[in-house]
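A short worksheet on the structure shown next.
Every protein chain of the complex appears in place save one, which is left out.
Moving on to chain A:
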Amino acid sequence: MNWNMLIFLYLAFAMSFSSFLAIISRNPVHAVLWVLVMILHQAFLLYTLGSEFLTAVQIIVYAGAVLVLFLFVVYMINLRKEERWKVFVRRSSYGFIIFLFFLYFFFKNLAFLTALGPAFKAQLPYDLSQGSNLLWMARYLYSHYLFQFEVIGCILLVVIFGAVFLLRKLKEVG
């Protein structure tokens, strides 16, 4: 058991535990905070895999923007009443069966992935000694995956137009 393994085990445990806590938290703000803890651990996991860029993007986009907006939404609606409910959903115990189902698939796939482990490593399409991870990512993003990249950009543009349009409508009505 070396350091890498220990760190990975800690991260895996912390991520699953904090997502579990996020689900069972009664207080929505606490739930969002547990998701934040999860995302930070995820970012660190990406860092241990040698991708500093993805770490930074993960923190900026998910922790810094998306979750802050989640917090905003949680603040805006009054959830005090829900906190007093005994159960959120009736027959929630049926969910447990689905949970077991997923657990089964998880372990099945885990065995599958560990068998494939060395093969995955060999498939790395670039040589890290020839330049940093960031450099290679930029090269692939703007050559090999350029079309997908532009499509995603267009989709995001449409989303922005949609948001502006909805706001205009609201202003005209009210």
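Simple rule for what comes next: a contact is a pair of C-beta atoms (placed from the backbone, for glycine too) under 8 Å apart; a residue touches a chain by one contact, two chains touch by 3 or more; residues count from 1.
Rule of thumb we're sticking to: contacts and distances are computed from a predicted model.
Visitor: According to UniProt, what is the chain that's been left out of this complex called? Choose from "Assimilatory nitrite reductase (NAD(P)H) large subunit", "NADH-quinone oxidoreductase subunit H", "Heme exporter protein C" or "Cytochrome bc1 complex cytochrome c subunit".
Guide: Hidden chain identified via UniProt as "NADH-quinone oxidoreductase subunit H".
Visitor: Tell me which residue among A:Val29, A:Leu49, A:Leu100 or A:Ala163 touches the hidden chain in the full complex.
Guide: Looking across A:Val29, A:Leu49, A:Leu100 or A:Ala163, the contact with the absent chain belongs to A:Val29.
Visitor: Please output the residues of chain A touching the missing chain, sorted low to high.
Guide: 27, 29-30, 33, 36, 52-53, 55-57, 59-60, 63-65, 68-69, 71-72, 75, 132, 134
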